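Shown next, in structure tokens, is the structure this report addresses.
Yeah, one chain of the complex is gone here, protein chain that is, but the others are all in their spots.
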């Protein structure tokens, strides 16, 4: 049961029907969970923006770096050109090269890409090395291809799944979370969807209720690598410059959960618009796209903040206690206690 | 009476004795309020990092731009060289040139600066044009020199004072606010002090309680220029790179109050360390300063987030209802109602 | 007589008819030279992108910072929003506030701007404090308004004029320079125009001939503030992202003259497209502009490099020996010797 089903409402804008990144039309998510023996707790989560050949029909995109202690691959080309040319795949820190290699395979093999000799694979990660035998690098290229193959629209699994299988957040079991917001028609009617891989520290707050403090979980003192990967999709017609601004707002949503972007955190936001594509090849010298004016982006900003905050909380509610590498155990968020406190605070509606 | 005196505790770290930016040893604040007739509602707030000649003894410094729809002056030199060479002065948008000119006067006249031919004045602003006849540009150079002259340590006035005289925040009367955090000795014992000039939109939350929503104040829909200037001082020995990271955390504090950094907002953070200075001239070719390692900055990050959040809330509690230009009136935050809601939410201790 | 008239050809693309920034249709330049008594050697150079109200019809724009030891005002809003809302005015370092104040006056007074309460004045500068009594701040608001008023299309005066009156470049007298390039029709037929205010160091090279070395002028050792302001206008339809890339290429042009962007240099490039405007107010929520694709910008990059290199050389050829503040004298480039060396090197055609 997700937080919203308990009556927890974060923010003022309504979610889309699935309250998931897949509320953005055309977006698909595929996840492969790799959980074997006592020590392997990792996986892959793939987000595919649209149904066409992503390399040939590039999406306007931007990346915001909240805290850059991370190994996300693909940053500079997105920054320079404003376009995304592969799906986005999340995994663990030391498996980034394997995943990138698989994304290159995937791209080179796609019909229409026979002449492609340059691929900017976009791969994000967080470090699941507390629960997972990360040094073993157990993600294979096939896992990635499977995730891409299985990607679908509809509800998205949350918690200990895909790239969130072995992650830890605020001292509790983290994982994958997702949420969305749909603007009213008067503000354009656009949808903003967010998917997060939560693995970061701070002192947890839910709707401002100091959960971490009440539970004595002050997860900002140690030097563990944390991290949060955030992916923001929208059908609003934004260009790369305004997508970068939108991406930054997801980082503000992280702040609202009590995250502090500690020194060891790799906090990255990838923002993509599905409203139009930029063709790899065309006879025209021009792009002629209708994009939102600066003056009309603020409500999207709010949507990104709210959906990110909720996606993070969703990941915590969905995750289960896990024991992994070296016998390490991370407990799940004590949901009953949390609900009780939220009720006392008037945050259950 | 400040929020903390009512029992409102934001975050987990304790404030310094004054709960003000002046808890950082040596920091002084001077404010001149310009309130005349029916239409003039503006002023100047100056922050002086140390008692020495600021140009000759530059402070390590950095500036983070949350949303850059603003006119802060002095950015690029601080970014390039990592140093601050004048006090920081806040004012209204259209008075930045006047204030900069006054800061140049101030610097050129200081004993020891007779040969100075280049001054990077640091001036921040927000737009008080709803309550103030901003087009009249009523700030004079003398106002600035007075603020610098009167700057002192000790408690800092908050609310409708100095550069906060005519500002509006979340649809309520905003103004100047300040707060601080003092790390425990085990984390270095450092102080982080914050001063804000609040003039921005969003939907107000205090300790997560959705005040804006309860009061029907959704201040993100219109296209008014908002803005928040944040100044962070610390006695922790940080270099410019880590000061920039610290500055970014103040922006996370803003997020926790419900701010969204809307399109029209100029959200800037200036972060300065008082732990050491970089001399303008010296025979040595080297800087030999003891600075905190990356691994030891996370608790300072948390302090900056908390102090910024509290400084913003403090500005709202301190501000009073004001009528100004064109008869515009902005109501103060209804503190009694707010306290009641916070009490119900268990956020009064 | 300009270098090209002597047969010096820098680069491979042809200039426009005037070989000036005013080859870009609609662009006007106005300059006021302030030369009084023995010590005042300064001025103002204004560039106006188009004939309409610049605030109401904002130009797509970007700023690249080569080396940020400078006081350019207006950076962050251009970076955030991608638009220019005032003319660009150049002056000396300590007169930036006065010029900004005048630009605000100019903007507030323009018909149609009666409700404007926020103006992002764009002011660039270099430090003419060796020849000019810069501490006296002799530029007045009227000088600025005069420059704006007198701005015109057609040939642009170079050398000791306007903001270049008192500048020094490579140890020789610098000043204002301008140049342009016109792409062949097969590459779009666009014009790129550049105007520079040259005040920087290094070891001068012209068409690769080591002039500075031959003349024993090694202008990189001392700690004087240098700087180069570069303004790039084009009628190519570029958005802000590609304008920023174009701006960066002007900095490459500076490199080709032997400039090194020394520590004390403030090297800024402002790039603006005149191909379309972004209205301040409109009923539409959308921008629908036809802009050049990434794939089609490289020849514009080359044009910006070449025009900047030539504009810098033009400034040196046009400048005359000057004596100013404290009896300081800066000699003009010994053009005869230079021509002789270039001839020997086969660089005169």
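For reference, chains read A, B and C in written order, and residue numbers begin at 1 within each chain.
Keep this in mind: a residue touches a chain if its C-beta (ideal position, glycine included) is under 8 Å from a C-beta of that chain, and two chains touch if they have at least 3 such contacts.
Every value quoted in this text rests on a predicted model; they were computed, and no experiment measured them.
Trainee: Of the residues listed, A:119, A:168, A:300 or A:345, which one is in contact with the missing chain?
Mentor: Residue touching the absent chain, from the options given: A:119.
Trainee: Of C:73, C:122, C:209 or C:240, which one is in contact with the hidden chain?
Mentor: Hidden-chain contact among the options goes to C:209.
Trainee: Which of A:40, A:88 or A:134 touches the chain that is not shown?
Mentor: A:134
Trainee: Of the residues listed, A:44, A:73 or A:195, which one is in contact with the missing chain?
Mentor: Looking across A:44, A:73 or A:195, the contact with the absent chain belongs to A:73.
Trainee: In the complete complex, the non-displayed chain touches which residues of chain B?
Mentor: Spelled out for chain B, the touching residues are 80-83, 188, 237, 239-241, 245, 278, 282, 284-296.
Trainee: What is the set of chain C residues that contact the non-displayed chain in the whole complex?
Mentor: 11-12, 66-67, 187, 202-203, 205-210, 213, 218, 220-221, 223, 245, 248-249, 251-256, 259-264, 294-299, 301-302, 305, 341, 344-347
Trainee: Which chain A residues would touch the chain omitted from the figure, given the whole complex?
Mentor: Interface residues of chain A facing the absent chain: 65, 67-77, 79-81, 93-94, 96-98, 100-101, 104, 108, 116-121, 127, 129, 134-135, 137, 225, 266, 268.
One rule holds for everything that comes next: only the chains that are shown with their structure count from here on.
Trainee: Counting shared numbers against all numbers at the contact of chain A and chain C, is it over half, same, or under half, different?
Mentor: Result for this pair: same.
Trainee: Using mean C-alpha positions as chain centres, tell me how far chain A is from chain B in Å, no decimals.
Mentor: Using C-alpha averages as centres, the distance is 32 Å.
Trainee: Just how far, in Å, is the C-alpha centre of chain C from the one of chain B?
Mentor: Using C-alpha averages as centres, the distance is 35 Å.
Trainee: Multi-chain contacts in chain B: which residues touch at least two other chains?
Mentor: 67
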